[in-house]
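To start, the structure itself, in structure tokens.
Note that this complex is displayed minus one protein chain, with the remaining chains in position.
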Amino acid sequence: MKYFTQFESRELGQELIDLALLYKNQPRLDQAKGQGKRVGCIFLNPSLRTRVSTQIAAQNLGMEAIVLNMDKEGWALEMKEGAIMNKGTVEHIKDAAGVLGSYFDILAIRAFPSLSNREEDINDFVFGQFVKYSGIPVVSLESAIRHPLQSLADQITIQEFSKGKKKPKVVLTWAPHIKAIPHAVANSFAEWTLGMGHDLTITHPEGYELDERFTAGASIEYNQEKALKDADFVYVKNWSAFNDYGKILSTDSSWMLTEKHLKSSPEAKVMHCLPVRRNLELSDEMLDGNRSLVQKQAENRIYAAQAVLSKILG
Amino acid sequence: MKYFTQFESRELGQELIDLALLYKNQPRLDQAKGQGKRVGCIFLNPSLRTRVSTQIAAQNLGMEAIVLNMDKEGWALEMKEGAIMNKGTVEHIKDAAGVLGSYFDILAIRAFPSLSNREEDINDFVFGQFVKYSGIPVVSLESAIRHPLQSLADQITIQEFSKGKKKPKVVLTWAPHIKAIPHAVANSFAEWTLGMGHDLTITHPEGYELDERFTAGASIEYNQEKALKDADFVYVKNWSAFNDYGKILSTDSSWMLTEKHLKSSPEAKVMHCLPVRRNLELSDEMLDGNRSLVQKQAENRIYAAQAVLSKILG
Partner (left out) sequence: MKYFTQFESRELGQELIDLALLYKNQPRLDQAKGQGKRVGCIFLNPSLRTRVSTQIAAQNLGMEAIVLNMDKEGWALEMKEGAIMNKGTVEHIKDAAGVLGSYFDILAIRAFPSLSNREEDINDFVFGQFVKYSGIPVVSLESAIRHPLQSLADQITIQEFSKGKKKPKVVLTWAPHIKAIPHAVANSFAEWTLGMGHDLTITHPEGYELDERFTAGASIEYNQEKALKDADFVYVKNWSAFNDYGKILSTDSSWMLTEKHLKSSPEAKVMHCLPVRRNLELSDEMLDGNRSLVQKQAENRIYAAQAVLSKILG
């Protein structure tokens, strides 16, 4: 495995889940594997879980992790091919990525979308430039359109709480928010949930349809109450409109998940990738109650990253 | 020991001082003790000594330290219980602290006061939220009302320079400043100096009385000249008013300590926690002269932190 940027196959997905759960029991099992290897963690955007869990995963494997907050510590990056750099950008992505490729064994990169340039975002342009020019294995720490380490952690969590159910009913429900939020988590969650063979229903107000590249195979249901019925797992997430790109079409607070919404799904566990805006996306009673798996998901971020780094080390 | 947030007892204080002095002689003595353990150093405010000394202390014990400048690298934190998060804050302290608690063995946290919300500050609200929700041992790297690692380092330094005197005369003197400064260092210094059984006099202009929770047992003397007479140690520090909360009541430069102020205290050593505003709080002649212990105090920050981390590791 050279790149970890998206869902590849159910077999590989299951292998990574199993390896992650092994590491969860024995974090230092492969302490010797990464000796003398280095991962560069490059952030173009803020991070808490992703940064720390990746550093810990690397340390658990005996690797050295170096974090670079490129947005704050480094130079403003130019992304366009052929640009005449006589404005604000100081270094071209080609040059920076090439150098980083010569410094590290693996690069892990976070590059959010602009939400203003649809074409660039849906082609995952910025992240792709790093992949293209670094010449070494690359792990996505969330790109414009995917957040695969989050989704792997989510699938680990689903497996842990499925009580042996082979095909749990999973519902991805849109939640209100005050800001225009990227699609990466929702896209990847759909991609992985479908890829792992689960039953996925996506519910959201009309107009919030996600990119079909990620959702083909899921049931789309505009009626949230119907969608939630008999759910085993409810994944709560806001995203901005995809068709009317980056727009906020609704802030309807009735979509915020509360206990009342789950009266027809007594077994439902509630998931969110964090950070979560309490009492806007999800109520306190949900997050602090027994249904919540959000802290479990966050903890599994370590072992998801560890499994991926381990697999790339080979 | 699970928390290191305040003075506990003279016995524990002495044990930590002795352990710190042992590590000062043999920094890597307990290199094996922290193997495989991780401390997360969370900063909501700037730092130099505290950050670096804690990282070094952890490394000396074989621990891995991960620094997170939450104010710059992470997400804006919501502190209020039950908040409807539809404004600027992105993540609730409960969720962040819970996640960090699952990532680390020990958390070390810096959270300055607002100086605008007295009630919140005196209850050490922000720091307390981390303690409450992380579920793991927590070390204060300076909270709204205390800076116990600084105070431990100060007590180590006092012991080193007491020449066998059992009950040295210690004077805490207010100094002028142009900004409203927190009470944490002054509070903790009083708490530890009294707790360790020393003779403490506090001197400041009227109106600058500190919170009696920390100063009960000290002599309060408004006449600086009287207070300084025959002092063994003079601790110089500015703080804003406590009663008229967060206000600057005086910038009287005659309170700035100079050699002239110490003509009746020939043996006095001069202390300050740093950073110090030269020629505002303390004159160059003081800081650069033989009386100054400020560099010794700063160096002892490493061993104070190392003793505390070691004691928590058990």
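As written, the chain order gives the labels A and B, with residue 1 at the start of each chain.
Methods note: a residue touches a chain if its C-beta (ideal position, glycine included) is under 8 Å from a C-beta of that chain, and two chains touch if they have at least 3 such contacts.
Everything numeric here is computed off the predicted structure, so don't read it as measured data.
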Options A:36, A:164 or A:266, residue touching the unrepresented chain: A:36
Touch with the omitted chain, as defined above, among B:49, B:237, B:269 or B:291: B:49
Contact residue for the chain not shown (choose from B:120, B:209 or B:299): B:299
Touch list for chain B against the chain that is not drawn: 28, 43, 46-49, 51-53, 55-56, 59, 69, 72, 178, 274-280, 284, 287-288, 294-295, 298-299, 302
Missing-partner contacts on chain A, residue numbers: 36, 38, 40, 64, 66, 68, 70, 72-75, 78, 82-87, 89-92, 94-96, 98-100, 102-103
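By our rule, only the chains that are shown with their structure count from here on.
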Inter-chain centre distance, chain A versus chain B - centres from mean C-alpha coordinates, in Å: 39
